[in-house]
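One structure coming up, written as structure tokens, with questions to follow.
Only one protein chain is missing; all other protein chains are in place.
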Amino acid sequence: MTSLVQRGLLLLALVVALAAAVACEDGGGEPTPEASPTVLAAVAVPYPLAIVDTVGREVTIEAQPQRIASLSPAATEILFAIGAGDQVIAVDMFSNYPQEATSRQQLDAYEPNLEAIAGVEPDLVLLFYDPGELAASLGRLGITTAVLGSVEETPESVEAVFDQIRLLGQVTDHMQEAEELVADMQDGVDAIEEALADVEQGPRVFHEVDATLYTAAPDSFVGGLYKILKAQNIAAGADQPFPQLTQEVIIERDPEVIILADGAYGESPDTVKARPGWGSISAVRNDRIFVIDPDIVSRPGPRCVDALEALAGFLYPQRFE
Amino acid sequence: MKLFGSAARAEPLPEAAFSALLGRALWPRLALGLGVLLGVALLAAAIGPVAIPADAVARIVLSRLPGVSLADSLPQSWQDIVWEIRLPRVVIAGLVGATLAFSGATYQAVFRNPLADPYLIGVAAGAGLGATAVIVSPLDYTVGGLSLVPLAAFAGALTAVGLAYALARVGRTVPTVTLILAGVAISSIATSATSFLMINHNERVLTTLTWLLGGFNLSEWSKLWWVLPYMLPAAAVVLLYGRILNVLQLDEEQAQQLGVNVERVKLLLLGAASLATAAAVSVSGIIGFVGLIIPHAVRLLWGPDYRQLLPMSMVLGGVFLILADLLARTVNSPSEVPVGIITAFCGAPFFLYLLRVRQRAVF
Partner (left out) sequence: MLEIRDLTVAYGELVALRQVSLSLGAGELLGVVGPNGSGKSTLIRAITRLVRPLGGDIHLDGKEAGRLSQRELARWAAVVPQNPYLPAAFTVLEVALMGRTPHLGLLQSEGRADLAVVRRALEQTDTWRLASRRMGELSGGERQRVVVARALAQGTPLLLLDEPTAHLDMGHQAAVFDLVRQLCRREGKGVLAAIHDLSLAGQYCDRLVMLNEGRIVGEGEPQEVLSPQLLASIYGTRVSVFPHPLTGRPVVTPMSEAARPGLEAKGSVGTLGS
């Protein structure tokens, strides 16, 4: 993700320099009072904007997008959070936050229907996952498409989320709100990291994605959150981001905290305690089993810091009230 | 004592054939088989992704006897792992393997078709649809203490078989070829419906696929009671009819002329095998190849007589699936590999081997 932003910044700087050189007679835009480290803030007319998306495609955004189709729940959350909600006209079926987003027209992100997307007449389509040439097909229809992250390459860190927020801020010309949001989130992360500065090793955690014992390994997004919290993920050593663990491994690795992301399917601390053979697990004995909303831990969006704070509270109850 | 009998014959005296037929050859083989089964079960209980020494395992198991407590010094997690996790897994895998094997043998006998397996007339497809429907629905997995997924799988399996049977019936007879066609049709519909549900609820795809590919990761002692009440009576019925199954291997007309009530026997045996398979599948998911390969392996080793084919298939099926499950939980630790993948890997080489020995008739 960082390379994208770097390249985006470079290209932008180039374009801006050119535009400034060509249009210096026009007097440019309003002078920005504070000296911002980023070139972007000084720019009054950010379009046309050239970016490179996560699958390496160069995308040119001609003008401020007014009809965005967001097929990425995370991108939807970010857009609304930075004030670009009015520019969003269609979302995918899983974009359920904020409430306002659900009033937009719905599209399918996993089995995208080209006609349906084109029918909405978007001027920008955001995908988090390209199921085979969708971006290319949309491009042939003249629709600007950007792929922000893919199923295999979900941003692995909160840093990457910040980059995405900034990118979307540029793209929609809400850079200021984007920076404010990032600053806010950064403060939240800093606060947590500070509070945990003296911790060498956090508690052992088992993050249950599903009652068939699928979990999130360290190289998944939520695994990244646990890394920030210095927790010991008992799924360490697995060869994929979402492995299914054998029961005996879970018992032997003895998690001290169990986080349930499958509360919606009927799992609860009580059902976990009732599982035969789990009685000796520390988390069960000490009643440290918690339920968390799966949306906030798995979406690389504005609420991931809320997730971080919630998890911090579960893992370190004394430090975070 | 003939352990490995009828495979290769020179010109042995008919007297030997006589005593073989009086069933004397079966008991030593069965005893050996059961011994192997027990050994494999203990082995599987002693091995796992968590390294527990064999003597600890033995102490934990023995301490289950009343008045015996040799395991007090061992960590509770080890005791839990051995008794609550591994042993139920091993026992259930053994039972499911035995069930799939004798059901497969029964299906092959009734349909007189070497390619028949217990899923031929819809058990797997129906179970898959039932389980998927529950997994993707907003229903909880457990309602009032009752696990919905296995229940739905069981119901789906029986519905599919019942439909196939009803469709294939012509008056009072059910021609076997028609039954196969009906079963294939029902299975296609069920499989398509299952795929449709999966695609439309792709956030549950991983869970659904894991169930469909089969596994024993969530085994617990209570699940034993989902299988046993169906498997034991079904096995008893099928074993009783061993000799009649031999007679069925002539065509149906000859069997009838020899006094066998062919339609009734077909219904009874298919019904028993389907019921037991439905129960097994509801607990373990859809594990392929066991029901198909094991009866053939037994035939290759010991001949086609169903009086020995059925019990030896049960034993060999249990051994096979226990070993496959052992691989499933150790080969990619800490991850669990769906056991259906392991059995499938064994299936292909076996078929190739079967092709090569086809010269000698085994069916």
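Labels A and B are assigned to the chains in the order they are written; within every chain, residues are numbered from 1.
Simple rule for what comes next: contacts are C-beta pairs under 8 Å (C-beta built on N, C-alpha and C of every residue); 3 or more make two chains touch, one makes a residue touch a chain.
Quantities reported herein were computed from a predicted structural model and do not represent experimental measurements.
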Omitted chain's touching partners, listed by label: B
Residue among B:T176, B:Q256 or B:T330 that touches the chain left out of view: B:Q256
Interface with the undisplayed chain - residues on chain B: 6, 9, 11-14, 16-18, 21-23, 112, 240-241, 243-244, 246-247, 249-251, 253-254, 256-261, 299, 303-305, 307, 361-363
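FYI, only the chains that are shown with their structure count from here on.
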Partner chain B, residues of chain A touching it in the complex: 94, 110-111, 210-214, 235, 237-240, 242-249, 251-254, 265-267, 271, 275-281
Complex interface listing, chain B residues touching chain A: 48-50, 75-77, 79-81, 83-86, 88, 140-142, 199, 202-203, 206-207, 210-211, 217-218, 220-222, 329, 332-336
